[in-house]
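What follows is a short report on a single structure.
Note that this complex is displayed minus one protein chain, with the remaining chains in position.
Entry: subunit A
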Amino acid sequence: MNDMEHRKTNDGEGRRLDGEEEEEEEDEDEGNGRGLDAWERAYADERSWESLQEDESGLLRPIDNKTIYHAQYRRRIRSLYSSTTTARIQKGLIRYLYIVVDLSRVFDSSLKRLLNYRISVILFYFPGLWLRNYLPMERLESAFAASEMDFKPSRMAVVAKHIEAFIREFFDQNPLSQIGLVTIKDGLAQCLTDLGGSPDSHVKALMGKLECSGDSSLQNALDLVHGYLNQIPSYGHREVLILYSALSTCDPGDIMETIQECKKSKIRCSVIGLSAEIFICRHLCQETGGSYSVALDESHFKELLLEHAPPPPAIAEFAIANLIKMGFPQRAAEGVISICSCHKEAKVGGGYTCPRCKARVCELPTECRICGLTLVSSPHLARSYHHLFPIPPFDEVSLSLLNNPHQRSSRACFGCQESLLIPGKYSDGKKMLIFCNEFDYSISIACHLIDCVV
C-alpha cells in the first residue's frame, strides 16, 4: 500500500515538473516567433526522451529526479501544514458526494476530424489524388465509431479509469463518507448507484453503463442530485463533482434557479471540464463554493480529480458542531449462517452485527438498513482524523550534526534501520528521531501518524 501511494505521488510530481519545463519551452518558442506544428505538438506533449540521460559509459538511463521531487514534496507539506494550523480550517469529514458523469454525445464524436485531417494532408501533398466525388466520406466516418481523440484511447475510457481510481482513493481518505453515481445521457440524468460506502459496487455499476448518446443537461443532473442530497442529515457535507465533457447544456427550465436552490441547500458543486471553460459551470462553482478546473491532458485530469479526494474546508455558516450517534459493530462469529441486511440473502460468516438491532451487515462503513445507525470501525475514525491534525513537518538535520560523536547511535534511520550516508535527513521534532527521506515520505503520505511507526 505504502509503495503504491509513493509511486502515485511520484508520478504526480513528475508530471508537474514536466509541466513547468513545457511552459518554459513554450515561452522560448514564442520568443523565436515560431510555434510547433500541430502534429509535432502531439508528440511533444509526452516528451518521453527527456526523462533519459546518458551516463559516463554512454548508456541511457532514466534521470534520477528523486531529490527534486522530494524537495517539492516538502514544500507542499509545509504549506499544507501552515495553512491548516494557522487558519484552523474546519473540515467536513462525513461527506456525501455525488459524482456526475456526463455521457453525452460530444463524448463520442466520431473520428471524422482526424480523418479529415489525414485526408487533407494527403491531398495537400498529392493534389492529383483529389477525388471529391468519389471519397465516401460518410461511410468512412461511420466506420470509425471511436471517441474524441484528445484523450486516448477515448474520453470515456479515460474518465472511467480515473473515476475508478478516484473512488478507491476517496474511500481510503474518507472512510466515513459515501458516494453516489449519476450519469447524464440523452438530456436526462440517471442515478446509477445510490449513496453508499462500497467502492466495488460503484465501480461495477459504472463499468456496466459505459455508452454515450444525446445531449447533456446540467440542470436535470443538479435537480436529481439536489433531490437526493436534500435528505442528508445536517452533519453530512453535501457535495457534487461533475465531470463535464459537453460544451453546452440543454435544459428544460431556468438553470439559474436550480443553481440558487443548490446554493440554498449548501451543496458544494465542483466541475472538472474536459475540453474548455464554460461560463455556466464557472458560475455554478462560484455560487456554490466549489472549484472549477479544466483538464489539459490525461495526467492533468487525474491530478485534478484526485484533488477532490481530501475533504474540502467546510462552508462556514454550515459548520456547526454536531453529535452523531455511531455504532461500532463486532465481527460476527465465523461459520454462522445469517440473513444479511444489505444483500437480503443468507450468508455464511464474515459479517458484522449492528450493536443496536443485531442485524448483520457485510461491510463497514455503512448505515444499518434496519435501524439507520451509522456503523463504523475505530480505524476508520482514526483515519479520518489526520485531515484535522496533520503531522508537523520534520526538520532537516544537517550532516555535521549527524556526525556529532555524541549522537552516534542515531546515525541510522529509525524506521528502516539503514545508515544515513547521503545528506537530507529529517527528524521528528518532539522525539528527536531521525528518518531517511523515504520514511519521511511514507509517514506523511500514507500513515499520517507518527505513532504507528514509533
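By our rule, a residue touches a chain if its C-beta (ideal position, glycine included) is under 8 Å from a C-beta of that chain, and two chains touch if they have at least 3 such contacts; residues count from 1.
Convention: contacts and distances are computed from a predicted model.
Per the UniProt record, the absent chain's protein name among "DNA 5'-3' helicase", "Large ribosomal subunit protein mL46", "PAR6B protein" or "Transmembrane channel-like protein" is "DNA 5'-3' helicase". The chain omitted from view is touched by exactly one of A:Ser213, A:Ser234 or A:Ser248, namely A:Ser248.
Contact with the omitted chain, checked across A:Gly180, A:Gly236, A:Gly273 or A:Gly290, is made by A:Gly273. In the full complex, subunit A makes contact with the omitted chain through residues 30, 33-38, 41, 106, 109, 113, 116-117, 119-120, 123-124, 127, 130, 132, 150, 218, 247-251, 254-256, 273, 275-281, 293-296.
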